[in-house]
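Apart from one protein chain that is not included, each protein chain of the complex appears where it belongs.
Which chain is which? They are A, B and C, in the order written, and residues in each are numbered from 1.
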Amino acid sequence: MVSKVSMAVDLGGIRMKNPVNTASGTFGNGWQFEGFYSVGDLGAITTKGCAAEAWDGNPAPRMCELPSGIMNSVGLQNPGVRAFIASYGEYLAGLEERGCRVICQVAGHSIEEYVRALELFEELAPFASGFEINISCPNVSKGGAAMGATAAAAAEVMAAVRPVTKRPIVVKMAPHDVGEIARALEAEGADALSLINTIPGMAIDVRTRRSKLSRPTAGISGPAIHAIAVRMVWEAHRAVSIPLCGIGGVTSGEDAAEFILAGATAVSVGTANLVDPTAAPRVERELEAWAESQGVSDINELIGAFEC
Amino acid sequence: MVSKVSMAVDLGGIRMKNPVNTASGTFGNGWQFEGFYSVGDLGAITTKGCAAEAWDGNPAPRMCELPSGIMNSVGLQNPGVRAFIASYGEYLAGLEERGCRVICQVAGHSIEEYVRALELFEELAPFASGFEINISCPNVSKGGAAMGATAAAAAEVMAAVRPVTKRPIVVKMAPHDVGEIARALEAEGADALSLINTIPGMAIDVRTRRSKLSRPTAGISGPAIHAIAVRMVWEAHRAVSIPLCGIGGVTSGEDAAEFILAGATAVSVGTANLVDPTAAPRVERELEAWAESQGVSDINELIGAFEC
Amino acid sequence: MQPSAKVHLYDFHVCSNEAVGRDVFRMVMESPELAGKLAPGQFMNIAVPGDASHIVRIPLSFAGTDVDDGTIELVYAVVGEGTRRLSKMGAGSGSTVVGPCGNGWRIGPGGRALAVAGGVGAPPVIAAARALVESGRDVDVILGAQTKDRLWGEKDACDLSASDVVVTTDDGSYGRRGFTTQAMEDLLAQRDYDLVVTCGPSVMMAGVARLAQDAHVACQASLERMMTCGFGACSTCNVAMRAGGYKSCCMDGPVFDAQEVAW
Partner (left out) sequence: MQPSAKVHLYDFHVCSNEAVGRDVFRMVMESPELAGKLAPGQFMNIAVPGDASHIVRIPLSFAGTDVDDGTIELVYAVVGEGTRRLSKMGAGSGSTVVGPCGNGWRIGPGGRALAVAGGVGAPPVIAAARALVESGRDVDVILGAQTKDRLWGEKDACDLSASDVVVTTDDGSYGRRGFTTQAMEDLLAQRDYDLVVTCGPSVMMAGVARLAQDAHVACQASLERMMTCGFGACSTCNVAMRAGGYKSCCMDGPVFDAQEVAW
């Protein structure tokens, strides 16, 4: 059955053939999934957060299970932009040629580091359709969520990175004060916003009285956070007019559809990739079937179509 | 086997024989559970939020399921303090005599209404060991979470209710900026803080494009929010020195123990009461067994004993 | 007033559990103490094992009890995850059940009664019809279903000798084609009734309530709501009243005076 619904969307200048993206840090750098399906079929992928220079990340253990979710404390382990490009640049350029948009995620400990990393990407990643600035990682002591905790701090990062590239900049937001921070980011020229990053949580081994992970707090992801994420996308949607990418607990087309209805232009599949490696293309198929069942000819008609 | 651990705790002047309390709105007004076990065995119960005059609450449907949790939109339906006392006063007075502390929760749409409701309770509920001020209900348009959304608003409520009673006042906090708001409440004379109330979320029926509940957003509870709640109790614990009551997804003694280690003096069982009506006394037994296994003679030694 | 609680937690195990129609199952469960306490129209709240991510129990009415055997007969439709798992519970498996929940049918001596059931609203209606017959009343029963293969209760209704049984299906695949309310109009035109009892989809019950009101016949309806506890602890099961405000489906109902409900 050939679909009659046009699925193409435009995420702030990143023209995706369908709304399904992958969440940074849950999709390696794409190639890991080629054994499961053709990654080129996705609308976009977002690569793992990468800084100008390599970061080690946090000690083990970095993951524990929670009810209907997991908690991670990876801490943005990455090889630095140069090594990243050397290892994966050719694959990622090929992915763009296959029609899947490549969004490279940018990490930093400070404004200077964000700028430096983006400069390197701007120079070394001509293939990238856009960049995602991560100001919301809860698992690093400097930078990360601290850079996105207030509207003022977020705006400062955005103002600094904006001049570095003409390509679309998406900002990855923390699950906190999204309306206010979204407005600040829009004002400083963000092309799109993605939300949410993991929600800070804590799991204690009551026998040893210590954290189950290597730091006291870590980030929760998976189905457990989905309804919170949908609410936050809806808050952002009412606050700004730039496009949004909905992230959090997407495991089915229905989960994705909730984000679209709440105002998201695209959705990212995250943790689900790790436990069901074929989740992302399945979400795309199910989303398409839903759009068709809603009787629209273009998925864009459903963006923000929540009735209340 | 008789326990060797002393389980009595003092929640800001509310002297509980053990740390297990029940979360407002998930325990009726206590008597509903007498068919399952002797409610007098609990450390305390917290009654359903009650205002000076009756509130209807929200239209149906008020509940939907989420992965490892539920979302509710009851909207503080209550009969008003006079009718509340007429119906349940005698039972609650008897419960106090059985050694279970009764904490009456107070709701309001405005500062004046909180004061008025507390005045009525102060007069008509001589049996109550303390009161809990709910400034965190996400399911009402006026009052509720709006009164607890900022440190300034929370402080204003606290300052207004403090003169009304000499009995202990617990303030029920929303899952938001807990460190800052906790400090403001402590400064205005709160005797204890309870946290967290439900986390706002959204669930959309993607067929009808409408909310699954009668309002666009509602409050998430259950195991899905536990790790978030533990993190927030830890944040409050580092921010203030008044005692805390940990709430959120407690279904086992282990869950309760995490709250104690993170700094809670007491814990409330919420949603678990509704799906396993015998949860609260089981949590108490399991908590006691854990304390014993930790080799302490008094549970108070374990409060805040998280090592990081 | 010192309120007292009548709801308890019981173990049960499954005696049999099999399909009796398309996505309609009949389960006989053993739980002697609960079986001895349930009154027609009351319900129970069942924990279905096998998926800890679904924490809420499933409220179900019952079609009958056998106090001697200590068994309870349920009939339920598979509509989602929980009822699907319930349908997989094999003989011998068990779990816990909260009950008896709510207030049942208010049935005393009187004249002829009419029982109108839609779909899996049939179990409590059959239980009501049986109680009416046992209290010496004549009962006519209307059973409606979307299609023949989703119909349950005809045999049970026929076994109640004092009753006439009319069956309707929406598509005419069995019995009379159309809705139960059409059959009800005809019966109301032919006979005098003292009482109507009904359970089924909300729109159907609203129609039944209207017809009963027009005919000046008392009407009781058994309502469904999303429920969390089933015993009055959470206020999530509200039913809007015509006079304003809400009542609790699990405590004041599930059986309501149909004229009091804001349909």
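Following the convention adopted for this analysis, contacts are C-beta pairs under 8 Å (C-beta built on N, C-alpha and C of every residue); 3 or more make two chains touch, one makes a residue touch a chain.
Only a predicted model underlies this, so the values are computations on that prediction, with no experimental measurement involved.
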Of A:Gly94, A:Gly189 or A:Gly304, the residue in touch with the unshown chain: A:Gly94
Among A:Asn18, A:Ser68 or A:Gln105, the residue in touch with the chain that has been omitted: A:Ser68
Residues of chain C (touch criterion as defined above) contacting the omitted chain: 50-54
Residues of chain B in contact with the chain not shown: 67-68, 223
Positions on chain A contacted by the hidden chain, ascending: 25-28, 31-36, 48, 56-57, 59-65, 67-70, 72, 74, 77, 86-88, 90-91, 94, 222-223, 271, 273-278
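Heads up, the rule we're going with is that only the chains that are shown with their structure count from here on.
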Centroid-based (C-alpha) most distant chain relative to chain A: C
Central chain (by mean CA position): B
Whole-Å gap separating chain A and chain C, where each centre is the average of the chain's CA atoms: 48
Separation of chain A from chain B, taking each centre as the mean of its C-alpha atoms, in whole Å: 35
Junction residues of chain C - those touching two or more other chains: 52-53
Two or more partner chains touched - positions in chain B: 67-69, 223
